[in-house]
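Quick one: structure below, then a few questions.
One protein chain omitted, others in place.
== chain A ==
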Amino acid sequence: MSNVPNELKYISSHEWIRQEDDGTVTIGITDHAQELLGDVVYVELPDVDTDVATEDEIAVVESVKAASDIYAPLSGTIIAINEALEDAPETVNSSPYDDGWMFKMKPSEPSELDNLLDAEAYTNEIDE
């Protein structure tokens, strides 16, 4: 059974979103997603300072099997990326919610946060 932390928000394409105290958000892929992907071998992240809109394809995770797009869960600006993933992409498998985070954003439309799934709703989606 996949780990779906209660304190995070989710979108159905298997990204998780953590709201930080300073109003920014941190984004990665869920435990369920990394299980589906298998060993991650390469992560391509967006450039810092890029403005993105909800549902833009902004990153790519490549596993031994295939490439998967990562979508922006919110509109806003990329303010940081996890550069450690370049040399250690397998961190996405070993620590999807902590060391395996992918990028941080400053949301431009905070109201979009209401559209995100909570842990229960996401769990229901992946159980189907």
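Criterion: a residue touches a chain if its C-beta (ideal position, glycine included) is under 8 Å from a C-beta of that chain, and two chains touch if they have at least 3 such contacts; residues count from 1.
In this text, contacts and distances are computed from a predicted model.
Student: Unshown chain, UniProt name, "ABC transporter substrate-binding protein", "Fe-S cluster assembly ATPase SufC", "Aminomethyltransferase" or "Ferredoxin"?
Tutor: In UniProt, the chain that is not shown appears as "Aminomethyltransferase".
Student: Determine which one of A:62, A:99 or A:125 touches the chain that has been left out.
Tutor: Here the residue in touch with the unshown chain is A:62.
Student: Considering the entire assembly, which residues of chain A contact the chain that has been omitted?
Tutor: 38-39, 41-42, 44, 60, 62, 64-67, 90, 93
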